[in-house]
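All protein chains but one are shown in place.
Letters are used for the chains, namely A, B and C, taken in the order the chains are written, and counting of residues starts over at 1 for each.
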Amino acid sequence: MNKRHLLALAFVVSLALFLIACSKKEETTEQPAETTTAVQPTPIDQSTVGEVTGKVSFDGTKPKPHQIMMDQDPACVKAHGGKPVYAEDDEVNGNGTLPNVFVYVKSGAENYTFAAPSDPVVLDQKGCMYDPHVLGVMVDQTLKVVSSDPTTHNIHPMPKDNREWNMSQPPGAAPIEQKFARPEIMIPVKCNQHPWMRAYVGVVKNPFFSVTGSDGTFSIKGLPPGTYTVEAWTAVGGTPQTQDQTVTIGPKESKTVDFSFKAAS
Amino acid sequence: MPENPEKDPVIGQSLALYLLVAVLVLVFCLGWALWEEFFGLRPWKTYQRAFVARYEAYLKKQVPVQAAKEKAIEASGDYQSLQQQLAAMKNSTAPQAKELDDQTARVDARTTAVLNVLTTARAYVGSRVYEIEHTSSQSGKASIQKDLDRYKAGPFVLDLPPAEAGGKSERISVNFDQLQDEFNILQQEKGKLLLQKAALLRPVSELQAKVDSYVKDHIDGLTVESLRGIRKKYEDYDVKIQQVNNPDAGIVDRCESCHVGIREPVELTRKNMGKDAMAGAFTSHPDMELLHIHDPEKFGCTPCHNGNGMDIARVEKAHGHDEHWLWPLFPKENVEAGCQQCHARDMMVDHAPVLSQGKDLFMWRGCMGCHQYKGYNAEPEELVSTERSIEQLEKDRATDQLDVQKSIQAGDQAPDNETAQKLYLKANELQVTISKISLQIDELDRRTKYLMMDAKKVGPDLKEVAVKIHSDWIPVWLDNPHAWRPTTRMPRFRFDEDELQAVSAFIWQDAIKAALPQQPPGDPVKGRQSFETRGCMGCHSVGEGANRVGGWFAANLTRVGEKDNYDYLVRWIHNPRERTEPYCPYEKRDLTADDYKKHGLPFVFDHEHSKCPNDGHELQVEQMTVMPNLRLSIQEARDIASYLETLKEKDPSSYPAVPYLNDPKLKEKGELIVRSYGCAGCHEIAGLESEKGIGTELTVEGSKPLEQMDFALFVREAEEEGWYNHKGFFEHKLAQPEIFDKGMVKAEGEELKMPDFFEPIDAKEVKAIPELSAQSHEQIEALTTFLMGSVTSQYPERYFYEPSGQGKDIQEGWWIVKKYNCEGCHQFTLGQSSVLMTLPQYQTPDGKGQLPPRLLTEGARVNPEWLARFLANPSLSDSDTDRDGVRNYLKVRMPTFYLSPIEVRKLVRFFQALSQQPIPYIPRKLEPLTAQETDMARALFTSQAAPCLKCHAIGLPAHDQYASAPNFLLAAQRLKPDWVRHWILDPALIDPGTAMPSGLFKQAEGHSVFAGPTPPIFKGYNGDQAELLVRYLFELTPQEQQRLIQMSGKNLMPASAKPATSELRRHSPHRAERALVGMLTPAH
Amino acid sequence: MDWHQLWEIVSAPDNVPIVALLFFVPFYAWYGFRQARENDRLIGQLEADPQLAKTHHRKIFPWKPGWTKEVHTWPYLMRIEFLAAIIVTVLLIVWSLTLNAPLEELANPNLTMNPAKAPWYFLGLQEMLVYFDPWIAGVVMPSLIIVGLMVIPYIDVNPLGAGYYTWKQRKFSIATFAFGFIVLWLVMVVIGTFIRGPGWMWFWPGQTWDPSKVVFEPNRDLPDIFHITSMLGKGIFGAVAMGIYTMAAWYGIHKLITATPFNRKIYARMSFIQYITMQTFLVLMLLLPIKILIRHLFRIKYIWITPWFNV
Partner (left out) sequence: MARAGSAGKAGESMADEPSTNGEKKGLAALVEEAREDAKVLKEKAKEEVETLKQPQKTQLYKSIFRVKHDDSERSRALGVLSNVFFHLHPAKINRDAVRYAYTWGMGGITFYLFLVLTLTGVLLMFYYHPTKGQAYRDIIYLMNDVPFGRLLRNMHRWAAHLMVIAVWLHMFRVFLTGSYKKPREFNWCVGVVLLVLTLLLSFTGYLLPDDQLGFWAVTVGTNMANATPILGAGGPFGMQLGLTNYNDVRFALLGGSIVDANALLRAYIWHCLAIPIIASVLMGLHFWRVRKDGGISGPAPVMLESEIKPERKI
């Protein structure tokens, strides 16, 4: 072997070594963990908020009130002292307005996040009827079901999007506390032992909702300026129906939105 | 030699340049070959490198995300308290552990000292013992022994370190035995110490394990530690062929050489693996659960997906898309075809909805009417083979009888007693054999009967056409059934006018002529109520187009009044299995009243009277339809029929008259056509009952060589357009069967026979694949998938899914479930929804309460013997059949399917198997109630707080009108006690969404205790109260129930209850629903 | 024109040698005949000038006095051999790297290939199956070809043209061989490869190979034209027809080999056995094109029909 061969070999070996050295893994560093914090409510400038108010009226012939026969459970009959009880869905106020209408901001508030209030919404069972008949809760807000009756009830919400449950509540038992994780309009609630009992729970993501009372009015306060779709839901006459309206609110503005329902055919 | 004036061209010319160039080119070629070997044919190397890079990058990104999640979990209270607990425990055990460790160390030191001496000594002793054993002379042995004894006597000097903390070292001298003892003692001592330490630390280590796995158990995804582990694995990744090799099945799959991430524990999507086409190769398997069922190490990839698992030199080759590869990769939309070759016996394949749909469609669409397919429509074939067996047995019996005679005769004349006895014995044996054969024949006879009960036809019985149909309507229907009823499964045969007339005439003249009893009209309003609530809509629909409501399984009934006789319709609704005349397969004709009269018998035929009066063979006594009997009163049947009549769009008389129907010449021609088109595959037709299907057998159609598929004139076109493959053939054939007649010159009657099952959206426009509705496309895709998977497998049969036991029961059960459309009303698994569940009248809270029971845990719920009884007769009563045996409070009713015992047995086993319940069922023995316990149970049942009797029926009509749950009296026979116990504790766990509320019991001191206020008698009771109720329910007698009712008294039923109002309420549970039910059917 | 199909056939890996042949054979034919022409010119010169004939080195390759008459094999021949070996190797490697040897589905006796073709070099024989019964095309003919080739040296009595290309001196033998090799063998191979499609039917280049193609193939024999129906009549008629053909061909060939004075000179050198042998092979060889023509032009299947064999 002569000198040239040696040189060539040396070259090849050194090249190989160099390559090996270069191919060493680059230092793998990991970024520090980003801290994911719990959902913070979007701050709202309270000085600019507006308000939507309105009235829900009823058009056409009033539905004939249907008497509820509670003779299945004497305890229920007793609670009403023998007075006839009528289905809430047939109720129309004396002034031609509708009670039990759930009015809420359907869209327009998606850019805001809201924390669920810590106080629960209470649903009472009184005289084998739900009180209130229509109610709204926010997502993850506690719904507290209490019973003032001497008979056993079971509370059976039948949602489409949320998880279904069905709990028995004997007289004097502790209140049942549950939450709904997903927005849903409306969740019917029933008692399998007293089939006439019916409540509707609206689960929404924002606090902008209201239920009309005996005067048929509602008001939604604390709305930041913007354009909203407001929906009214009612089960008047027995069949659920809804109406939409769009409303734009300027800073500190107060707008009126009126709805008018007919009994479903 | 003279001077060369010119250079010699041969010698002078140099070829060096040429040679050089040639050699250079050669070297280049060799280099090329090397490149090809290492890179050109190894594209997977690039894939793997790319994968490793991308995967690493992705993992790197994932680490902080998961770290944050971990932090959140570590911050949780549970974890913190665990940590504190652990720390406290560690602190408390630490000093003791240290002490133990120190002791161990001292023992170790002493052991070492002993061993130092012992090792040498043992080696010496060992060698001497060997010598003794191998020395032959006794004296030699003795001398070595002596030597050895001297050695053993020692002394061996030991320098031992201190035994106690702070003790002194010692020096002792011992003999060999003592030395060994010393060592053994030390060993024992060490063992004890170690055990002590382990016992001390066990709770600590258990808690430690809990803490360690806490994060892993609670995190969504992988922990940072395991992510790092994966990264480490890939840091030193070795690029090489990744293959699954299963020589047992001949599987060599290298798919994972490119699809590296298919089994990675991290879920990889296309999105996070890059933007180029390669990213598609790096995703995780979309259904990891499938991989858990089918271990890739055993099954590889190609048995399910097809492709060429071995050849990974090119992507197309690996996917088997090159010519001459028989198993190209299944396209995405037909990927489930791969399941079929092993799951051919399953009607329902989990994880494969498309394939399952295809299997179902093959039955529902009536494909099996013409095309044989192993497993489908098995009854007729089995019937034939059963009859053959009977014939053979009868022959054997006759021979045996002759032999008996002969043996006896021979015995009588035998020369000696011994021989005679032998012959008599033989005669006796034969007589026993004959009895056995006779019994076997009886059994087979019964089997024939059952098989005839189970044999069904896809289409209606055409023998009844004359009593059922308005004659003018027949050609209208035959011309294009889809035009008349778009959703029908009856396909369109491409009849021309002549054929149409001939077929119509044949069917009309071939049918039975009889008179039906006249039926008075019913009340259509009531009929509509019944139709919408009795469960008819689980299979049938009404309304057309967008207005269509109801099930898909059976006919749309909107226009049924335009074609059917009212009288026939009433009979059909009242009992669809009722036949005008029974059919005798032996005589191959329908029997008339005369046949019965001849033998002095009344013209009565049903399952109890199913033998032919002429020859004693089993008759077909019922319509071969799957439609069940709803056990409605004749009045309700009239109401429903009247209601259906009101839906028709026009009067039957408005169809053009068809005078030719009675032309006898047309009949002959018609029969030929009907025969050649295989109509008898789906319909019962007089004279054609035993016709065979006219189509090709399709069991292994997917592996039929392409060359043998009849592409007709479309080979070139198909090749150019890329559908010259099985998929293309099936799709085109299904979408438009006549396409392969296009351009062909054929004589009349030679055209392709397969009818059009799917109607083009626009019939005028002729296209290779006509435009079909999305639903048709879906069905074609499902059927194509099914057929593509129907192959002769190249894998050993032991790889097929052919389970025994419960797996087999489930397999067989699904065939029946699909056959009778049980899923129209019932839910078997949570993902699947019944037809009724989707109907509007069952959407409201009260509507949901009216749904038929879900059968999620049916096998665990009911006693199989009871279930068999119930399936055979759901009214559970022989006299009062217009009721539901269990849930009479529901309007919807479990009908009678007249299942044969074969199918009942299969269904019962199916339900038991679905719930992993053993068969036979041996009930748990329940402890009898003491008098005290009976009183307690009564008290609980009648207390105001226990709502059981509010919903559960008790047999009193005034109470049961409100009932929404079955009578407890059924429990003992119907239910299994274990299930009942679980059920009353928390029904929502068994049947989510049930009306039965949870929270009736709470746990206290290891027992379940009633949640409400308990009656005073329970004071001091320590037993399980749920178990008490179960025991009470299973002991419940009618008398006891009466007693309960009396005890409850007013609580159950107020005196003020007025049957009139309650009747009204019962029928309209809530007004909202009532309104909806009205909206269901379109105005007319 | 179905170019796609044509391309598919031409580019099928196993057909590449035939495509190569289509270039090689014309090239080498031209290459050889060019030298033949030069040689013929030289022969003409020498015949015209006997003086030159005595001094000339008589080759077309240049030669100067003083150049060595013989050269060493090493290196002058061997270097060419090495070069050739390298070039062939290169060719093979490139070919092997670019085209994969065909591998089809696993053999399946139940699935007939359409067309089922013999290896390309036997396609000439397979083509003969169209015109002759298998025993002739498959057995007799190959045997005749082999024997015919082997007798060539023994019946070619022409002493001229040994060791150099010439046309002038061997017109008849070269024409005959070229006819046999190029027309009867290579052209048939090409037809068998490119023209014969499914069902061994005739498809012009560019015509679509359609397996379902139906062609009119009347099963007509020569005796049928003359309305001979009895088996015996057919046998006798066939024998007579064959006899007439043999006589005619014999006579024609004889005329041909005694056409020119030079031919007659060669003929005179032939022994009787040589003459008979040559005539036999030539008559048989001529039968081939005639049968092909009869088949294609008149659609006649057999000439001679006997209970044992048909020709």
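FYI, a contact is a pair of C-beta atoms (placed from the backbone, for glycine too) under 8 Å apart; a residue touches a chain by one contact, two chains touch by 3 or more.
Just so it is clear, the model here is predicted, and its values are computed rather than measured.
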item	value
Touch partners, limited to displayed chains, of the chain removed from view	B, C
Given C:5, C:169 or C:193, the one touching the chain that is not displayed	C:169
Touch criterion as defined above, residue of C:103, C:215 or C:297 at the omitted chain	C:103
Candidate in contact with the missing chain, chosen from C:4, C:72 or C:299	C:72
Full-complex contact with the absent chain, from C:160, C:244 or C:290	C:160
Missing-partner contacts on subunit C, residue numbers	14, 16-17, 20-21, 24-25, 28-29, 31-32, 35-36, 39, 42-43, 46-47, 53, 57-61, 63, 67-78, 80-81, 84-85, 88-89, 91-93, 95-97, 99-109, 111-113, 116-122, 125-126, 129, 133-135, 137-140, 146, 149-150, 152-154, 156-166, 169-170, 173-174, 177, 181, 262, 265, 269, 308-309
Hidden partner interface residues of subunit B, rising order	8, 10-11, 33, 36-37, 41, 250, 310-313, 324
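Operating definition for what follows: only the chains that are shown with their structure count from here on.
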item	value
Centroid spacing, where centroids are CA-atom means, of subunit A and subunit B in whole angstrom	38
Cα-centroid distance, subunit B relative to subunit C, in whole angstrom	68
Separation of mean Cα positions, subunit C and subunit A [Å, integer]	93
Set of subunit C residues in contact with two or more other chains	none
Subunit C - residues contacting subunit B, complex	2, 4, 62, 64-68, 71, 76, 79-80, 82-83, 86-87, 89-90, 93-94, 97, 103-105, 108, 111, 114, 208, 210-212
In the complex, subunit B residues that touch subunit C	1-6, 8-11, 15, 18-19, 22-23, 25-26, 29-30, 32-33, 36, 324-326, 705, 707-708, 712-713, 715-716, 720
Residue ranges of subunit B touching subunit A (in the complex, touch as defined)	56, 60, 63-65, 67-69, 71-72, 231, 235, 844-846, 848-849, 944-947, 950-951, 962, 964, 987-988, 992-1000, 1011-1013, 1050-1051, 1054, 1056-1058, 1061-1062, 1065, 1069-1072, 1074-1076
